[in-house]
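As you look at this complex, bear in mind that one protein chain is not there, while each of the others sits in place.
Note that the chains are named A, B and C in the order they appear, and that numbering of residues resets to 1 at the start of each chain.
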Amino acid sequence: METLLYLVFGLVALVGGVLVIVNRNPVYSALSLVLTMFAVSALYILQQAYFVAAVQIVVYAGAIVVLFLFVIMLLNLGDQGNLPAASGTRRFVGALLGVTFAGIVGAVVWEYASTAGPAAAAAGDIDHTKSLARVLFQNYLLPFEVVSIVLLAALVGVLALIRTHGRGLDSSEADNV
Amino acid sequence: MSTLLIQIVVALAKALFIILLVLTAVPILVWAERRVSAWMQDRHGPNRVGPAGLLQPIADGIKFLTKEVLIPAHVDRKLYLAAPVILLVPSLMTGAIIPWSKPIPADSALGGLLSAVNWAPDGIPFQVAQINVGVLYFFAMASLAVYGIILAGWASNNKYTLLGGLRASAQVISYELSLGLAILSVLLIVGTLQLNTIVEWQAGGMWMVFAQPVTWVIFTIAALAETNRAPFDLAECEQELVGGYHTEYSGMTFATFFLAEYANMTMSAALNVCLFWGGYTFFGLEQILPWWITFGIFLAKVAAFLFLFLLIRWTFPRFRYDQLMRLGWKMLLPLALGNVVLTALGLAAHEMWGVPLWPALIVGQVALIGGVALVSVMRTKAESAGSAESQARA
Amino acid sequence: MLAPTALLFLPLLAGVLINGLLGAKLPKWFSAALGCGAMGASFLGALIVVPLVSGGAVGDQVLWTWMAAGSFSVDVALKYDALSCVMALIITGVSFLIHIYAAGYMSHEDERGLSRFYTYLNLFVFSMLVLVLGNNYALMFVGWEGVGLCSYLLIGFWYDRERKTGDSTYPSQAAKKAFIVNRIGDFGFLIAIFLMFTTFGTLQFDAIFSNAQIAEGGPALMWGKPVLWWITALLFVGAIGKSAQIPLYVWLPDAMQGPTPVSALIHAATMVTAGVYMVARSNVLYTLAGTGPSLVAPVGIITAAFAATMALTSFDFKGVLAYSTVSQLGYMFVGVGLGAYGAGVAHLMTHAFFKGLLFLTAGSVLHAMRDVGDIRRMGGLSRKMPITFVTFVVAALAIAGFPFLSGFFSKDAILLAAYQQSQWMFWLGAIAAGLTALYMFRLLAIAFLGQSRDQKLFDAAHESPWVMTLPLIVLAVLSATAGAVLGLHEDGLFYRFLADVLNAEHHGTTTMTPMFISVALGLAGMVVGILIYRGKSVDQLNRGNAISALPRAKWYVDEAYDAAIVRPIHEASRWVLWRFVDKWIIDGIVNASAGAVYAVGGVLRNVQTGVVQTYAALILAGAVVLLFVKGLL
Partner (left out) sequence: MSDFAICLAVSAALFTLGVVGVLVKRNAIVVFMCIELMLNAANLAFVTFSRQHGTVDGQIFVFFVMAIAAAEVAIGLSIIVTVFRNRASINVDDVTMLRR
């Protein structure tokens, strides 16, 4: 029963991934991406990583893809948004490389998965948000702080990047919106 | 296997009940809105169809249903039709984690029926899903609501709708932060993400709002903005954008947007009640009252909140876009951050030095209010000094 | 011992750094005062060292480890013993006087020039102290190269002076010549150092000297000579270069292109004696190897006589003195070569006094004569510059071996050693002593006595200022009295002081015969010099004869070198190295590698599309290959 769910959601994730690439319209690509996100989130839930699943939705679906959509619409690309796919050669090379890569990775995964035993016993503790927080803020406190600095840097970087000289942000951007 | 199937059936039944509940609430809300607005503006409002116009929403609904769904040319058909549904579904899904009443005791008729398939000593929770990341789930679903708006705006292939969609997405992303931070301080105090536990924590009249008034204010404002209700309804402001993101919609598709907006309001109010106003509890009375009366208490509280939303809508003028952004980023966000810090400090004082919890939290809130007052006074002074200076220079 | 060491070295270092880095911005008086002050402080340090050393044995002072690689380890360490502190005292003392003198002599330079001059001068003394105080051959070599560098810089001090018409030498040319000729000697020195390391496993003096017996008994290295013979011979090659002996003396006369204080300090008093010091320092080796009598002393005595002939025919004031220096250095090598190390060092010291003095008087004269050094345009200068004249006379008497002046003691000690060991060397030395007196008094007679030959220059001539005459007087006093005061006579104070370091050897009995012979020849030379050359006109001076033609042309040594070495190298470089090796082989390699890079780049350029995805694809391809290889392994 559970394995069926794994298969279904895995399949949905892959279909979403394929659609991201196949769709010519970036808006559809973004929506396909959301589909994948949901499917992956479902896989997290199946593996009892509830908190990660929720955060996955909040961050990826709720923020990141919305940002994508926001930019797509802000640029208002019109026909330009529907760029034709790359040339035949590039498609071929890309596909070839991808298939080779997938083959190798698949072989590795298969080898590993077939030798791996059943899931470890401590799984009961995995779903607990508190234990997650404890590990995060004790064992990984320094990386956590570093990540916060990275985010700050990104914030400053974005401001520096989109600054237009001589024009305030409020007037120009706000008017467009 | 069969147990699982029955569990699924029960869950589906609960879900269906809640959806129906919300969908029933919407016509009443529509009617209430029109009557309240009329009352506030000193006019009659709808009063022809049925007693006091009570049947007016039904007449409207029939009209929407029978009207042709007009699909303009040059729209993206699929997304155009999907957008209202995408908007409605997450708001209905939100209802899954709301504890609508106290657990249904096993010795009651309904409880007996349910416990036959799903035995629980403490009774059957009147809650579709007791997810252990409950509040986060609500948060996730709320953040999805923006897709409906943004897709509607884009799919309509109309500059007004597009602008409406953009505004909505920016607004929702901005206020999500304050909303999350406001919820965070509640979570810090209770120490769990499960909504029923949060409600039980407040049993006996120790409602969160008494300990966290500032948090409640932040939450309410952010939630209003999240639901695109006035005074934050810039995505659909008639004066600038005709009808905003739903300009191109008509008939049942338009009705779905309507439905979604009121469903959103209801869920937002329900969460507000759960987090801050004790949910189904009422000063300990819920211990002795039967579960369906606590359900009634909960509904009454939600209704009161909805009434508050209506009052706000018809009282406050709409924000300008830059004012909206300033409020979100420059006032609410710092305030929410400070709130979290002070709450955490209060909790730390409680846990480490044994300071009683409530005074510790209240002191934090008072300090926050004092800080806000100080900053605003200083800013006013600086502004007046600045203007005096500029006048002198002029 | 650390305090005197610091006093010896640090002021000079400070002077070098301050004058070198900030000199152009400092006022001239400050640069000069800084240079002289640093020198004076260093002299003070040397004065402190002497009683410490004479009071008892002072061991080597290890400052820090310079370099260590495997068994090879060299310390920056100083050796304080009688020899090194005598050398330090001579160097700092004479240098101090010359520093002061230079303040007057170089007063026409601008701020840049003056500070540069004092920078080099201080750096020179610093290097010289490293040379004489180092306790191993590596550190000695550092000082050796340091003084060589300073010599190069100072000879070429007026590097911007053009080639004078009809003159084959000019400062930058002379500087290069000195540097390159010295390289030949340094090459020998370096090989000697390598040999010592492979033989003894160390470069420290004491360790080498105490193990020298082993090497002496070892197998023959080449041509039937033991390794120690080669070591000492090659060391002496270094000394030949630095101390201007045959066949590498040619750089020294040209080095007179430098400022006169430099000639006095470096090319008379201190640097050129470094070779003598080295041989004296290595006396244990030389005594064991027997190289001294067979190689060092013959080279020295031949140089002494040979250079004297050229001094006799030169018309350049400083040129006479330069050849005289070469000649006197030859005497010193005779001393140290014949085992009379004390005598050699004593002559080194007295020579520093009187030859320094002679050069300073030369500077004084040049100063007065507007840098005209040709003695045929001088004459009668004794009337214009009495102090210079008197000090010159004292110095000339000292170098000529006039009884009881300093040169008398030191030169006769050397001639005594020669008399005891080798008759031909003694007679050649005695003749050279006579020639020394002859050319000195020839110079005296032409330049200072008689009538002026260039009235315009004569009228403008004047006595030098006190900063220049004061060192003259001090040095004159030293030249006159050093022998008697310091006890340069046999078994005197000086020799007893040095006895620990220098194993004085006594051959046969002491005799007065050589002294009488050399004094007689010297006095004869003086009288003859005065009589012949006093009041000669320019034409009479120019009129040469068969005997004087060859030495006047400097025996065509420069020309011979030019034809035998310089030209072949030039031509070979031009036709083989440049036209063939450089143009075809080296340029070919360079161009071929550049062309290969260009060709490969031309192919790889296609990868550089600027499209990020191409790069991503390449990265992925690399990852695939890596994974594949990893899988295969």
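List of remarks:
Here is the rule we use: contacts are C-beta pairs under 8 Å (C-beta built on N, C-alpha and C of every residue); 3 or more make two chains touch, one makes a residue touch a chain.
Predicted model only: the values in this text are computed from it and were never measured.
Across the entire complex, contacts from the unshown chain go to A, C.
Shown as candidates are C:569, C:611 or C:625; the residue that touches the absent chain is C:611.
Residues touching the missing chain, restricted to subunit A, are 2-3, 6-7, 10, 13-14, 17-18, 20-21, 26, 29-30, 33, 36-37, 40, 43-44, 46-49, 51-52, 55-56, 59-60, 63-64, 67-68, 71-72, 74-75, 77, 80-81, 83-86, 90-91, 93-95, 97-99, 101-102, 105-106, 109-110, 112-114, 116, 119-123, 125-126, 131-132, 135-136, 139-140, 143-144, 147-148, 150-151, 153-155, 157-158, 161-162, 164 (touch as defined at the top). Against the chain not shown here, subunit C presents residues 608-613, 615-617, 620.
The definition used in the following text is that only the chains that are shown with their structure count from here on.
Mean C-alpha positions place subunit A and subunit C at a centre distance of 80 Å.
Work out the mean CA point of subunit A and of subunit B, and you get 27 Å between them. Subunit B contributes residues 1, 4, 76, 79, 131-133, 136-137, 139-140, 143-144, 146-147, 150-151, 153-154, 162-163, 165-167, 169-170, 172-173, 176, 193, 321-322, 325 to its touches with subunit A in the complex.
On subunit A, the positions that touch subunit B within their shared complex are 1, 27, 31, 34, 50-51, 53-55, 57-58, 61-63, 66-67, 69-70, 73-74, 76, 127-129, 170, 174, 177. Note for the complex: subunit C touches subunit A at residues 613, 617, 620-621, 623-624, 627-628, 631.
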